[in-house]
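Heads up, one of the protein chains got dropped from this complex, but the rest are sitting where they should.
As written, the chains take the letters A, B and C, and residue 1 is the first residue of each chain.
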Amino acid sequence: MCAVVGVYGTLEAAKCVRRALSAALQHRGQESAGIAVSDGTDIRVKTVLGYVKNLTDETLLELLGYMAIGHTRYSTAGKSRIQEAQPLWTDCLHGQVTVVHNGNFVDQRRERSLMMQLGSKFDTTSDTELFLHLYCRSNRSKLKDRLIEVGKRLQTAFALIVMTQDKLVAMRDPWGFRPLMVGKVGGTTVIASEDCAFRQLQMMTGSRVSELRDVEPGEMIIVDDDGVHSDIVFHADHRLQCVFEHVYFSRPDSKTFGLHVEQVRRNLGRSLASVRKIEADIVVPIPNSGIHAGIGYSEASGIPIEWALVRNQYVGRTFIAPIQSDRENSVEEKLLPIVHLMRGRRVILVDDSIVRGTTMHKIVSMVRNIGEAKEVHVVISCPPSISPCFYGVDTPRRKELLAVSHADEICEVIQADTLTYNTLPNLLAAVAPHQDLFCTSCYTNKHPVLEMLGLNQDGLPERRRTVIPLKPSQG
Amino acid sequence: MCAVVGVYGTLEAAKCVRRALSAALQHRGQESAGIAVSDGTDIRVKTVLGYVKNLTDETLLELLGYMAIGHTRYSTAGKSRIQEAQPLWTDCLHGQVTVVHNGNFVDQRRERSLMMQLGSKFDTTSDTELFLHLYCRSNRSKLKDRLIEVGKRLQTAFALIVMTQDKLVAMRDPWGFRPLMVGKVGGTTVIASEDCAFRQLQMMTGSRVSELRDVEPGEMIIVDDDGVHSDIVFHADHRLQCVFEHVYFSRPDSKTFGLHVEQVRRNLGRSLASVRKIEADIVVPIPNSGIHAGIGYSEASGIPIEWALVRNQYVGRTFIAPIQSDRENSVEEKLLPIVHLMRGRRVILVDDSIVRGTTMHKIVSMVRNIGEAKEVHVVISCPPSISPCFYGVDTPRRKELLAVSHADEICEVIQADTLTYNTLPNLLAAVAPHQDLFCTSCYTNKHPVLEMLGLNQDGLPERRRTVIPLKPSQG
Amino acid sequence: MCAVVGVYGTLEAAKCVRRALSAALQHRGQESAGIAVSDGTDIRVKTVLGYVKNLTDETLLELLGYMAIGHTRYSTAGKSRIQEAQPLWTDCLHGQVTVVHNGNFVDQRRERSLMMQLGSKFDTTSDTELFLHLYCRSNRSKLKDRLIEVGKRLQTAFALIVMTQDKLVAMRDPWGFRPLMVGKVGGTTVIASEDCAFRQLQMMTGSRVSELRDVEPGEMIIVDDDGVHSDIVFHADHRLQCVFEHVYFSRPDSKTFGLHVEQVRRNLGRSLASVRKIEADIVVPIPNSGIHAGIGYSEASGIPIEWALVRNQYVGRTFIAPIQSDRENSVEEKLLPIVHLMRGRRVILVDDSIVRGTTMHKIVSMVRNIGEAKEVHVVISCPPSISPCFYGVDTPRRKELLAVSHADEICEVIQADTLTYNTLPNLLAAVAPHQDLFCTSCYTNKHPVLEMLGLNQDGLPERRRTVIPLKPSQG
Partner (left out) sequence: MCAVVGVYGTLEAAKCVRRALSAALQHRGQESAGIAVSDGTDIRVKTVLGYVKNLTDETLLELLGYMAIGHTRYSTAGKSRIQEAQPLWTDCLHGQVTVVHNGNFVDQRRERSLMMQLGSKFDTTSDTELFLHLYCRSNRSKLKDRLIEVGKRLQTAFALIVMTQDKLVAMRDPWGFRPLMVGKVGGTTVIASEDCAFRQLQMMTGSRVSELRDVEPGEMIIVDDDGVHSDIVFHADHRLQCVFEHVYFSRPDSKTFGLHVEQVRRNLGRSLASVRKIEADIVVPIPNSGIHAGIGYSEASGIPIEWALVRNQYVGRTFIAPIQSDRENSVEEKLLPIVHLMRGRRVILVDDSIVRGTTMHKIVSMVRNIGEAKEVHVVISCPPSISPCFYGVDTPRRKELLAVSHADEICEVIQADTLTYNTLPNLLAAVAPHQDLFCTSCYTNKHPVLEMLGLNQDGLPERRRTVIPLKPSQG
């Protein structure tokens, strides 16, 4: 879970990248941020821990060039060192190269081990470094061939933007796990994780957005002085777009995988109302994650919605020092309960997920004790998570997941009167007519790609390595 | 527009004050923050520019004592020096004293001049310093008598908390301009501008809130080792509670002047729908200020509400340095327009006020150009402001107010299709049955208190000073 | 012990003040720093905790004007609040006024109490605030008369620079306790605690220094658009210039009270050699305080000097945060012992004073254990301190002074082989031919000024107040 951005063709490239990261894509990662810029001959990189804002105006002055890429990182799978922050930079036989990555290479432990056998040194714990090793070791002389070679080796989920001294390249895995969009803002080519980034650049520059579309699964787009070149270079039998982008991760104003996120969430809320008939007085969405499902739930159930929990706009992580940024404010400081709307009432709380349960327990307790609600029913817009994700979403390992460890007792843990999850069929219906294009592994614990690769859930070979079933590239 | 807090009777007094300021009252001021604490013999004060968070855990360790007061300041009427930050501290004949103030002494220019004639030195440009001068110059030996003497001299709006080495005192002007509440959290006495502060302390300590009520207009409450003592010591013919607290300033989860803020705002939205019949497809509240009026408007008009503008939770002022805190993020970064909800539709935008018009112009433009709305109608839940406030709300001077300078052209300035304000009768109806208790000067430009004091709108004598018509105190 | 600076007649006034404070006068105080500037109609003030460097370039941009004053404070007699930092600013009947002060008002506790009886509020614990109260309460209409009135009331030690909106005034008490110099750098009038400040401004501006002289004891210099006006306005029978300025406080490159500081220190070293005949191999000055006395000692004794202790130029206080600035580096990190120069030798260590003994004990131990010296003899260039100073030097109270509490045992405490102090006659000889002009109270515990004022050593009335024996002013 990260954001990637690329901009080609403006001397404000770094500024555009920062605006897109800061105003549109910050929700995809707050652990670190970084920008790399090229002036055609040299690449400069700046990375910071924490929010994009830490990339100050002063920093921008040093980032001169006509193309740039940027990244925000969600969490630290590896060591919490600034060295892990992307863009990663490398100098090699093929010149300088930088990369930003959203996704996960499920095969990384095996690949890392293989590369080490060949004498590679790994300077980070990030799987993204694998990409750079493969790139440097490639002996293909053409950039495109080199990236195809690398892309075929990388398993499995990637939305990558690569920048060399004079080229910007976007590439997306053939299953389409992670979103990536391309378009123009005025005459500038922009690539970004979500389309809200394009609207920010439209507002910043005053130029119109045009030719906005998904980077296709398996597509590689190369942007350079000769223009924009595109090919489908990776192939798979089917698509596995991450449904969690709609449930949780994308912004509600984005159109991801061709569907309006707001609409999908409202659909989820609507179908959720049919799962169990609850006698209640009001529906209260938990902001901001439950807002749109809450609206749908109210519409379908006929139970009036009340905005009885308001988000405190003054509470947020501090930006000052990395070490302080860890100290999150408690949920009690984040939500303002409007007591008279809840007092003595039967309340349905709507949210998009329960991961470990501690936060939901605090909210239920707040609604009951401070809000003086008579009953508190919790409804969740998606099915219970029963598997970690191996394709780029940083969910806890399976045994920690509340839905697995306490399946029957979650309701008691969070001390709600009832707890209702949505169903998998409802989830698929919410993304209709594209339901066949989505990955739902986190709700099914079925991992066809892992099986195909002969990997167990630790990313290690299960039995023996199977042939990688990528079709031959046409490119 | 400031927040005040006082806590008596816990060794965590400073921590309680910080929690109340930070999690409950930060919306009342972000310019500076401060805490004073007393251990019975000595008073310590810490003030910072910017957010309450800048009062770090390290700072709290130095603030030991069993009673404390705190303040957040909305804006810098005077010089932007840390010296202006409250609590103000003074040592004098009567010992050490600190004070926090929400309100405004309308007579301050005359009083300041009078005091200077007597040889007083003014170390700040804050009107609150007047309080301290009067206090130090009083020759009443009893604290209560001294504060009554000072309070009668102070014109006019004040919600004050005073802390000496061993006593905590709350006092409120007899008109009741500014809110102030008192209650207990467990065994600790708490005084605060809004009742949401009490709920934060309940959540922080786990102790229940009891005996929560308004400090009455004209009331003085003294808390010390002997307990809590209360008297009505200032008297006025009528009440002038600030209606702007309900329109804009208080938090929606607060109950201010005996009315639920959320309920008043929804009432305003309801009545607003009757002012003009607008043909439209959707109602879109501008978050967070227009949320509750928007709900009321939709309920009354029957036009469906859509949450097509979402607040970006990652945008906020940075906390690092005072000088950087000035760089506010633009409204375009603060709001996420959900395009497919607005595209091709006739949109009614709901907000609580238009002060200078630049922000509303940007939002209308965003809804039209990014959101692709067909029509954009703006409705404002209260009447046009036509006068600055002299009682503690930091509004621009009269001639700058958009409603005055461009009365007929505002709609054109913000480029809306129509612009509709609420009416004064509707505003009064919204706070019924207490409508007679409110000050509405900002909507009427009638200032009975200034007239009574013989002051013009610059706070200077109009003709000659009239006798101050305070009734003799009973206390 | 503080530094004061004033500059009149250049648009770079604030920059000049900062350069003088930072590059020339920082040694006189590191607790806080501040600058006030006037553009003829308004005064702006900026103060910071810690080093002058914390007054950043950004800060300077806000300090526009053609005259400025500045201050560094040595220590916090009062509360460690930024509010105590000078320049102190006040608005009063006579307009805005700011002041910086080096010295001490010995009568302050009595005066403070008297002023409180009159209703004054004291916002700091600094004695300098007394000046402002007296100034504001004066009803003399002319600035000069006002300042004479105030100056006569202030007891006793002061080197003050006062800045109103359009005038800069220097004034020095009639005994001349604390140093103050005046001169021109190009066309700009400059006032500063030491003459090294003038050389810094010469180097910064490229303009020559001219008319450099002491502000005379009792002199008042007023600088405004009409030029520079001077009068002797305070009178005393004799002078009491602080001898400790030569022993310890002034910079070695300054000429203070008409004598070269370096020369006086070398004289002290020379005479010290005659106090006791020590059989030793080398003389080692403790840098930087013992350098010049060490040279004199070696010259007079014929024992060769070796620079066997070198100061570590990379160790110093950190500038970041006030709270961190307290963590001083240990003496072991500050001094580099050159072992082969001391090994097996009889070493004479030379320094200017021993206050509490802990530091000297560490140095002696370092020379013996790390340096492997055979013997370690300590010689101190001045007599033992036996009294605190009441005239502006922040020495510990009498009972804490090592020379008093352990008079016979100091040598054992610091574990030296011998310990030798200089004598009072030698000290006076070192400042010849001006020996009658100096205050030596800290070495004699005789306080003629306190006696004259009827004060005991706590600054409180001993018996009854005597008439203040100031001659009538001629001014």
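Here, a contact is a pair of C-beta atoms (placed from the backbone, for glycine too) under 8 Å apart; a residue touches a chain by one contact, two chains touch by 3 or more.
In this text, all values refer to a predicted model and were calculated from it rather than measured experimentally.
Asks: Which shown chains does the chain we cannot see touch?
Replies: So, taking every chain into account, the missing one touches A, C.
Asks: Pick from C:L11, C:L118, C:V310 or C:A432: which residue touches the chain that isn't shown?
Replies: Spelled out, the listed residue whose C-beta touches the missing chain is C:V310.
Asks: Of the residues C:E62, C:E333 or C:E412, I need the one that contacts the missing chain.
Replies: Answering carefully, the residue with contact to the hidden chain is C:E333.
Asks: Quick one: which of A:L11, A:M116 or A:A432 touches the chain that's been left out?
Replies: Final answer for the missing-chain contact: A:M116.
Asks: For chain A, which residues reach the chain that was dropped from this view?
Replies: Within chain A, the residues that touch the unshown chain are 44-46, 58, 79, 81-83, 88-93, 116-117, 119-123, 125, 132-133, 135-139, 323.
Asks: What does the interface between chain C and the hidden chain look like in terms of residue numbers?
Replies: On the chain C side, contact with the omitted chain comes from 19, 22-23, 26-27, 30, 51, 53, 196, 199-200, 202-204, 251-253, 255, 260, 262-263, 288, 291-292, 295, 307, 310-316, 318-320, 329, 332-333, 336-341, 366, 370.
Heads up, the rule we're going with is that only the chains that are shown with their structure count from here on.
Asks: Which category does the touching pattern between chains fall into here: line, ring, star, complete, or other?
Replies: Drawn as a graph, the chains make an open path, so a line.
Asks: Can you give the whole-Å distance between the Cα centres of chain B and chain C?
Replies: Here chain B and chain C have centroids separated by 47 Å.
Asks: How many angstrom lie between the centres of chain A and chain C, each centre taken as the mean Cα position?
Replies: 62
Asks: Taking the mean of the CA coordinates per chain, how far is chain A from chain B in Å?
Replies: Centres of chain A and chain B (C-alpha means) sit 40 Å apart.
Asks: If you look at chain B, which of its residues touch at least two other chains?
Replies: none
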